[in-house]
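Accompanying notes for the structure given below.
Only a single protein chain was left out; the remaining protein chains are all shown in position.
As written, the chains take the letters A and B, and residue 1 is the first residue of each chain.
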Amino acid sequence: MSTASKPTFLTALSEHYIRWKRERSQRLQERLYYASQRELVWHAFKKHRLALVALIILTVLYTVSIGADFFAPFSPLNRFQNFNDAPPTRIHLITREGKLSWPFVYQTVRVRNTETFKYEYRENTTHRHIIRLLVKTEPYKLLKVIPIQHKFFGLSDRHVPLLLFGSDRLGRDVFSRILFAGRISLFIGFGGVMVTFILGSILGGISGYYGGLVDEIIQRIIEVLISVPNIPIWIALSAALPRDWGTIKIYFAITLILAVRGWTGLARVVRGRIISLREEEFALAAKAAGAGDWRIIFTHLLPAFISYLIVHITLAIPGMILGETALSFLGLGIKPPAVSWGTLLQDAQDITVLANYPWLLIPSLFVVLTILMFNFVGDGLRDAADPYASR
Amino acid sequence: MPTAIASCRVFPSIVLSVIAILVSQEVAAGETTPVVGSADKMVSADPIVVNQQKYPVPTKYNEVPLFASQVASGQLPPIEERLPAEPFVVGPGVLNSEEWLDWEVGQYGGTIRTPNLNGGVHELALAMGMTILRAPDQSTRDPLPAIVSSYQISADYSQYTLTIRQGLKWSDGVPLTTEDVRMTWELYADERIYPSFPRKVRTLGRGDGIPGKLTIIDDLTFIITFEASYGQFVAELSSWIPDYTLLFRPAHFIKQFHADYTEITDIQPVLDELQINSWEKLVILKDMPHWELYREHSIGVPTLTPWIAETVTSSVIRMVRNPYYWKVDIAGNQLPYVDRVESEVSNHLQAIMLKAASGEYDVMTSYAQVREMPLYRLNAERANIKTVLHGSINNPPILFLNHDFDYQAAGSVWQRLVTDPRFGSAIACAIDKEDVNNTLYFGLYTLDGYTRENYDPQTANTLLDQIGMNKLDPKGFRTDPDGNRFELRITTAAISPDFLALGELLKAYFEQVGLRTTLDVIGSQLFGQRMNANQLMATIHWSDEPIWGPGISEDYWPSSKGHWAPMSEQYFATNGDSGRHPPDYLQKFFDLHVARKVVPPQSPEGEALFADLVDWFSRHYATIWPVGRMTVPTVYNADLGNVIKAGYPFDRALDYGMEQLFFRPSK
Partner (left out) sequence: MTALIIRRIILIIPLLFIISIISFIIILLPPGSYVETYVENLERTGFLMDESQIKAIYKQYGLDRPAVVQYILWMSNFLLKGEMGRSFIYQKPVTEVIMERLPMSMAVTLISLAVTWLLAVPIGIYSALRQYSIGDYVATIIGFVGLALPNFLLALALTYLVFAKTGHAVTGLFSIEYKDAPWTVDKLFDLLGNIWLPILVIASAGTASLIRILRATLLDEKNKQYVTTARAKGLPEHKLILKYPVRVAINPLISTIGWTLPLIVSGEIIVSQTLGLETLGPVLLSAAMGEDMFLVGSIVMILSSLTVIGTLISDILLAWIDPRIRFDKVSI
């Protein structure tokens, strides 16, 4: 500070602020010296804006799916009779008299045009149905455990259709169904990815570490698995599934089907890394110290590139989601009445639907969004975990 | 109890009583097999003799422009020599009754483009099909002689005398004679070719019935004699399902590949070219039923169809008109009017619909549903297409309750429920037909059907209470009469998209009246297997009810579409060797079925018996109809003439009558 100028309140404030920031970054720098790898990665990750936003969005998606009972205004099986294939309900903010109001909807009446065979809708503007937050409903159990009596939003009159994304062929609310369907679509990745991870790292690790005959055999098995084209395997396996299995069992079977080829990619990469790492000094040191082979592989070598593994897995999940969507699209995956985004899209692959009821395609937006978010997070993780990147 | 059930219709039919007496006599005599109708006890009627057509043969014929040059150069004989002496004459009311078609004389020329899903049997097979006798509008009542010029049926329906039209030729110019019939019979009897005689030419259509005996009178006339009355045979002769290949196969053609008629050394080159290893397999391949007549291996096979296959690839099937086709119109034109038919093979239903909507097909009947009407109407002007709404030979999906399910378990709950008409009625009353109609079918389907109950959940609840299902389990669903957990399992496959939608609707309805319901969706082959093995309680499937009456379809049969009594059916088919001995009420069904075969289905006696059959279904709830009858659209080129009117009771009229379609010159 120069003694010549009079210190105003503002300059004093800004100087305090600058000093605070400098000290904060100094403290952070010190922490970095002592930080664990996880903290380092998280710190770098936070800097990656896009990845951070993506992570937040994903968290929202998962929360909303798990708590679909609460967040969705209707149950996935709730039908509005005579209101099938209806477009999204218009939400109004201005009343008839021109006043501002909380968001509300009108009830609509519809009639079929016998010439064009299309439905025409007219709003009944006599009564406003206001969309309320935390609207009261019949008591139910959230996640089958927590007794609760509200839903996140809705109308007080449960019989008036509030269709944010329109209704499907049987008159069910698409928005609610998408939320419930998320439970299957968002989690189906995890089972398969677990299998991929375990199989891939174990087999890849063995293959890379031991080399020789074991390596050859495993490599050839991988080649065989990769060679056979996807679709016949899917058709065959899905047709061979006994169909008196419940939805849960089929769901797991499908993740296994998807994982059958998934682990090969990871195994190859793991093998490559282990081969280059096994001659490194730290590995040789462990060997000299008398560590057993398995211990070397799993406690020393693999953790060296665990960040890469994590990134790989994060990027594998969208592949699983896409796979499930494709399977259901072909009619091979989850079957109704269970809901996944894939089965919701099955209804949408009709040309008539595209032409007249395009809102049935909205689940694809969720698929795209999820995949994109996972990709951003994966990218962010990869950048953050890369030990060679400059900070 | 009777007040809650829809009242049944009473039929004081003398014929029925007579048959009932006969049945009880046979049963009393200790027979375990159902009655094989005895000819000499048949109510006597006059023999049926039909040798006239509706219209006189024209005096002059108009040559087909497509063949003009070939006739001029001598490659083809002129039209008078190609046609039979008295061709079948088509005019108003012949192929379709005048109620449904304002028939006009058409013009030669043009190409009809149609779609074909997966190269499967559909429009083409129907368009290619030609029946031996022909009744209008896909019925079998009082048919006219078509391929034959006259037919005679004995008074007891056991003997059929048929005379081939003189001068009628195969598509390669060789005349059709009784040698072709003889050859067909020889092939049927030859176990190297056919494991057994086809059912439809056996007495009463039974798998173990005695095959009809063939007697050749001369080059054109032959008699088929059955051991007993077999009135259903008239329907077989008029139905597009067995079609003309039931009796007529091209003998001169097949003999080339048959080792009994040709040296094996002459056959060998063909075997090598087709990569087949035995002449028997070659004969099986070349001796094709009519529905194979548009596949690649049918090129060169002589037929009696309006068009013959010219080139067949995996993407398109092209057919050209048959120069020796034996039908003319009243103005002397040789049918078909249209010179060529091109069918595009596609794997994807959506692509077919899109192309139809953009006007790339001239006729599409098999794949259109009302749900897509907005699409077809959207572009109709630009694409120059029209749509017409009519009925269908199919039903909408029906709920089948399996009466044989669980029959081996003593005290089986399901058996008690399914044999109690109150249960079936309750289920029927729980279904909101109007809602199904409005939700799935634009409200365009009818509401009549074999299920007389209308939506009445109160009655459903009352009936279920009366049966003893009036207690609730912990989850709030009704228990069975013993107080145990009850689950109604409905199984289906995604054979058509509305099966699943309907399944979900039914589940909702039944749960509303307190019945716990599960919907199982499985692959279609597994579906068939499970049904056959009697493992399914209730199924959703199609049926062809509209053509049960004319005797064209019998898929009310307990193991046909939705299996509603597969084990009882097995007992019937194996004459008691295996399966379930049907209880009396089921046996009644089989008796009715057999009795129907004795007389022509659309004779007065036949119609009375059919009414009894309908009544049986309504009272025993083997089939439950969520809606009535279908309405489907046909999409066609706006320039086509001789298209049936809206409201026609069946579908595929434009396939079945493709030979009378023609292109109007566009303005």
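The rule we apply is simple: contacts are C-beta pairs under 8 Å (C-beta built on N, C-alpha and C of every residue); 3 or more make two chains touch, one makes a residue touch a chain.
Because the structure is predicted, anything quoted here is derived from the model rather than measured.
For the chain left out of this panel, the touching residue among A:13, A:224 or A:306 is A:224.
Among the residues B:337, B:376, B:400 or B:542, only B:542 touches the chain that is left out of the figure. Seen from subunit B, the chain kept out of the figure touches residues 113, 118-122, 125-126, 193-200, 207, 241, 274-275, 281, 284-285, 289, 291, 295-297, 311, 313-316, 318, 342, 344, 346-348, 350-352, 354-355, 357-360, 366, 379, 382-383, 393-394, 495, 523-526, 528-529, 542, 544, 547, 552-555, 560-561. The missing chain lies against subunit A, touching residues 220, 223-224, 226-233, 235-237, 239-240, 272, 275-276, 318, 322, 325-326, 329-330, 345, 348-349, 351, 354-355, 361, 364, 367-369, 371-372, 375-376.
The definition used in the following text is that only the chains that are shown with their structure count from here on.
The distance from the centre of subunit A to the centre of subunit B, each centre being the mean of the chain's C-alpha atoms, comes to 50 Å. Against subunit A, the residues of subunit B that register as touching in their complex are 350, 353-354, 357, 370-375, 377-378, 435, 438-440, 442-443, 494, 500-501, 503-505, 507-508, 519-523, 525-526. The residues of subunit A lying in touch with subunit B in their complex are 77, 79, 81-82, 84, 112, 115-118, 169-171, 239, 243-244, 331, 335-337, 349-352, 355-356.
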